[in-house]
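For this view, one protein chain was removed and the others were kept in their places.
Read from first to last, the chains carry the letters A and B; within each, the first residue is number 1.
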Amino acid sequence: MSSWMKTAMRGALMLPLAGMAGLAAHAQEASAVSAYVDSSYLFLIGGLIVMFMAAGFLCLESGLVRSKNASMQSLKNVSLFSVAGLMFWLIGYNIAYPASTALGGIIGIPGAIPWSGEESLDTGYAASSDWFFQMVFVATAASIVSGTVAERVKLWSFLIFVVFLTAFIYPTVVSWEWGGGYLDSEWAFSDFAGSTLVHSTGGWAALVGAIIIGPRAGKYFGEKVNPMPGSNIPLAALGTFILWFGWFGFNGASQLAAGTFDDINAVAKIFANTNMAAVGGVLAAMILTAVLYKGKVDPTMAFNGAIGGLVSITAEPLAPSMGMSVAIGAVGGVLVVLTVPLLDKLKIDDVVGAIPAHLVCGIWGTLIVAASYGNHIMPPVDEAGALTGDASYVGQLVGIILTGVVVSVLSAIVWFALKATLGVRVSEEEEQLGLDRADTGVEAYPEFAS
Amino acid sequence: MSSWMKTAMRGALMLPLAGMAGLAAHAQEASAVSAYVDSSYLFLIGGLIVMFMAAGFLCLESGLVRSKNASMQSLKNVSLFSVAGLMFWLIGYNIAYPASTALGGIIGIPGAIPWSGEESLDTGYAASSDWFFQMVFVATAASIVSGTVAERVKLWSFLIFVVFLTAFIYPTVVSWEWGGGYLDSEWAFSDFAGSTLVHSTGGWAALVGAIIIGPRAGKYFGEKVNPMPGSNIPLAALGTFILWFGWFGFNGASQLAAGTFDDINAVAKIFANTNMAAVGGVLAAMILTAVLYKGKVDPTMAFNGAIGGLVSITAEPLAPSMGMSVAIGAVGGVLVVLTVPLLDKLKIDDVVGAIPAHLVCGIWGTLIVAASYGNHIMPPVDEAGALTGDASYVGQLVGIILTGVVVSVLSAIVWFALKATLGVRVSEEEEQLGLDRADTGVEAYPEFAS
Partner (left out) sequence: MSSWMKTAMRGALMLPLAGMAGLAAHAQEASAVSAYVDSSYLFLIGGLIVMFMAAGFLCLESGLVRSKNASMQSLKNVSLFSVAGLMFWLIGYNIAYPASTALGGIIGIPGAIPWSGEESLDTGYAASSDWFFQMVFVATAASIVSGTVAERVKLWSFLIFVVFLTAFIYPTVVSWEWGGGYLDSEWAFSDFAGSTLVHSTGGWAALVGAIIIGPRAGKYFGEKVNPMPGSNIPLAALGTFILWFGWFGFNGASQLAAGTFDDINAVAKIFANTNMAAVGGVLAAMILTAVLYKGKVDPTMAFNGAIGGLVSITAEPLAPSMGMSVAIGAVGGVLVVLTVPLLDKLKIDDVVGAIPAHLVCGIWGTLIVAASYGNHIMPPVDEAGALTGDASYVGQLVGIILTGVVVSVLSAIVWFALKATLGVRVSEEEEQLGLDRADTGVEAYPEFAS
């Protein structure tokens, strides 16, 4: 065999192999970049859609307060979104996804203050896209509080509460589960997009706030409940649809990836289920309201029914069938209709109905996750005694209770500290006059209100 | 030749070939997955944008009714979207895309009730993403009806009508064309995103409803038309912009794919044309209004001009040039301005102007499709006598008429059945008092209205 033949043959053997290895390596990196781009894109688009929920809360809350407080409620919604963004950058994000933990995963210890994301192909997504996506969730939790304590809480005290909620309280809860902490590792707690982590956290903070701040002046006389109807129902309805719209980002993008056959199927199923739960919530709330109130259908019950249905499916929007999603949402709608008068009985004044929709339905949605994973009572373990990762009723309940206790206690500390210092409540005169004229100097509808 | 040489040569021949075949197969599957992901993503994002049109209709309709009915109108919009979603899952989708057909493709026979999508790479998209995308279109058709019959239709009767519209009537019409049925196979009927299938269907149902239910009390005295101005024009304007926004999803995502050079170019052109048709509709309506009404420009004509322009381009948003799109939209705007007073002459009370914008412009837009395909009078056939698939004036007309007749007859049956049983209209007292106080117990603007 001549020398050129040997060389040629080596070439014939090696060149294509080297080329193929090169191609394969190139393909592998291209695939990693492609997945990175897709996931980041999903976070940005999903986060943007969730960001718009801030406008939904604005509309819902401004529409459900009386006109004398609607300007202030608008301001609170714009400013709480700002405070949430600032604090989640300064502190919150690095507690939610901590560098290390203490107390068996209960407390997250941030790696750096403020957060300063560095991009790396290894993480699988652009750091800032994840920050953005997480940030709009914390803002959602804060929005829940503002609705409940509307019409009497002091602006700056409320914003300081939001500082603590978004810098410490919410991030701590999130670290237990999405940060891989205590609830995830010990209880296989499962909360896909945040029925408990986001909605119940906001709901508990709102409940404790409503109790500590007290009801609006004139709301309760003995056993009598004085209705204080919202000033702009179409605006509240718009807010409901904006929230519904935003929820597709909330639940859909929580799949965290959409670039593969399985992931895009999951996102699509989440979209369908999310819609069906809202559908169930609206229709159940309407029918029950008609039955309970002699055929009259309070639109705000339908709106909160939609929200209640959406919160209910948020803990597990992927596993249920569409029929099951309707049912889960319908129970949420029923819970809303039943809980609203209950709170009034307890003289807890929740101006927009956030506690029924976000807290009560958040608990329901979180519990029922176990039904999608085999109805286990206790977290199932494999032969080696390790958690299989499947949700269980007790595991879910532990997460619900732990969140409830910790958020309530921490919130109470902050609300009481504010009460003892700045005060949490405007003066009787201010409340009577309306926060718009008293504290902003700008009436919401200066030419309309009587 | 030694044995190792033979082996080596076989390797040199086979290995790269096998590798290449593997790579090619891998590339082919990757490409199929990629297209699947892209299409599904387009359906989800597009569907989400269209879903938001529900908020647009809410704003438009709540803004154009009198304040005493605005709360009810909000409730109707939220609840019709819920009913539409429920029925299109239970029945509608599988009639629109039937397992088999009867009567020569006129009736679709659903394969399963309720719909239960299974994901397969072969379909080219996630089943649930398609369901979601289709579902928001059916909701659009229902929204059209609610505006026309506002301020006097009974809530539950209206919702029952929506049940039939979204479960049977709309799906049947859709099956003729998008489901590959009668109009598609026999007449080469062409309706890209639904000028006829969605907008005229809604419009016919609304027209028949308006006639059967009758005008609002006090609207017509002999020849005199009593104007009943909308209560919140900025809200109606916002609704118009939301609809305009949503229409990019409506038309753009109806390209059904965006992952190739040709597809993305098509989507881009659809965006540009869709916008130009709205532009033409607004400006033509404004100019004509100014001419007809001594320089005064009724903003609601401009808003309906935008919608009319958008409906007009919906049947064929891809083929026309941008200039042609302006013209098509402008004719739509003119039709709106001319049809609104015509309906009043006929004492057909269309509260928000949905019949001019959706029905009349839907007919116009569907007819003019033939101009983009060679102005054929009859559906052209090839040498073998088979349809070439190009639209023709007669083919379009058949679709328009068939849709009109079938939707009108079926709608009339449902409306008359409701009239004979539950009643379709609130009592005179309720209408006088306003549906908000009479039927919801919640006024839209309790502190403002005089």
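The rule is short, and it goes like this: contacts are C-beta pairs under 8 Å (C-beta built on N, C-alpha and C of every residue); 3 or more make two chains touch, one makes a residue touch a chain.
Keep in mind that this is a model prediction, so the values were computed, not measured.
> Pick from B:297, B:342 or B:381: which residue touches the chain that isn't shown?
The missing chain is touched by B:297.
> Given the contact definition stated above, which residue among B:40, B:67 or B:366 touches the chain not shown here?
Candidates B:40, B:67 or B:366; residue touching the omitted chain: B:67.
> Kindly state which of the options A:86, A:211, A:348 or A:433 is in contact with the chain not pictured.
Only one of A:86, A:211, A:348 or A:433 touches the chain omitted from view, namely A:86.
> Thinking of the whole complex, not just what is shown, which of B:198, B:276 or B:368 touches the missing chain?
Missing-chain contact among the listed residues: B:276.
> In the complete complex, the non-displayed chain touches which residues of chain A?
5, 8-9, 11-12, 15-16, 19-20, 23, 33, 36-37, 40-41, 43-45, 47-48, 51-52, 54-55, 58-59, 62-63, 70-75, 77-79, 81-83, 85-86, 89, 114-117, 119, 121, 126-129, 131-132, 135, 155-156, 232, 235, 238, 436, 439-448
> Could you pull out which residues of chain B are in touch with the chain that's been left out?
1, 9, 12-13, 16-17, 20, 23, 45, 49, 66-67, 229-238, 240-242, 244-245, 248, 252, 258-261, 264-265, 267-269, 271-272, 275-276, 278-279, 282-283, 286, 290, 293, 295-300, 302-303, 306, 321-323, 326, 445, 448-450
Following the convention adopted for this analysis, only the chains that are shown with their structure count from here on.
> Distance-wise, how many Å sit between the C-alpha centres of chain A and chain B, to the nearest whole number?
32
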